[in-house]
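For reference, the structure is listed below as structure tokens.
Missing here is one protein chain; the remaining ones are kept as they sit in the complex.
Presenting chain A:
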Amino acid sequence: MKVVSQILVRIPLILWAFIVIFPLIWMFMGAFKSNAEIFTSPWSFPTDFSFTNFERAWNDYNIGRAFLNSFFVTVLGSFLTIILSIPTAYALERVRSKFGEVLINVYLASMMIPSVLGWIPLFFLLMKLNLLDNLWALSLVYAISHVPFTIFILVGFIGNIPKELEEAAVVDGMSPYGILFKIVTPLIKTGIITVTILNAISYWNEFFMALILLQTESKNTLGVAMNLLKIDAQYDSAWGVLFAGLCIAVIPVIIFYSFFQRHIVKGMTEGAIK
């Protein structure tokens, strides 16, 4: 009886694992195939593993440039998010006041409001400031858009630090700035890492704001470049190249995730979001 139920419960698990993995394998194999091969034998292994498709995607279809742009935006955006969120999270957690309550609710409420609503004014604001088509500005916009979520997570982690540590530091004559940067920040390292991983993944994958706020091909990030590659591939029927482009966009995140998945799971299950 136990054996039967053990097998029965595995059927949906294996089936779903297959449904998740199969498209990825199919994409990966397609990246090594020629057009003719993709049409005639979509199910088989590629006959020879040539990297032509990857080279063409990287060089001829702007994916290389876009890869570097995405990397830049992801790193700068994640860094800015943390820099902007730690001091606010600390002040809001430690100095409880009416004003602080209002502020924290404003940040939380903004997470409920669809960002689409703000895109048109944001576009014209950046146009006025001459910041359209600017990767630094895009990073800043990304960072601000994730500041409320990041503050929300970090407040939880700061709340777990015993107050005595800070009080002892005050007795030793440490300034509040010193306490914030030398004592509190190192102690919430786990929280910072977890939230930064989540932020970085969503900046790497972001598409629509980049589509609206970037304009020249040399500035495009991966999402926008992939969307253009898709349109080009339809005209050139460069399907193998498109598959290769998809791989270039996905593989770094999968590797990154495999390294850090423990942190994500931990942050997700241990108190961060409840």
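Methods note: a contact is a pair of C-beta atoms (placed from the backbone, for glycine too) under 8 Å apart; a residue touches a chain by one contact, two chains touch by 3 or more; residues count from 1.
Note that contacts and distances are computed from a predicted model.
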| item | value |
| --- | --- |
| Chain not present in the shown complex, as UniProt names it (candidates "Sugar ABC transporter permease", "Putative D,D-dipeptide transport ATP-binding protein DdpF", "Electron transfer flavoprotein alpha subunit" or "AtuA-like ferredoxin-fold domain-containing protein") | "Sugar ABC transporter permease" |
| Of A:Ala57, A:Ile153 or A:Leu180, the residue in touch with the unshown chain | A:Leu180 |
| Residue numbers in chain A that touch the chain omitted from display | 6, 9-10, 12-13, 16-17, 19-24, 26-27, 30, 38-39, 42-43, 84-85, 87-88, 90-92, 94-95, 103, 107, 110, 112-125, 140-141, 144-145, 147-148, 170, 176-177, 180, 201, 204-208, 212, 222-223, 226-227, 230, 239, 242, 246, 249-250, 253-254, 257-258, 261, 264-265, 268-270, 273-274 |
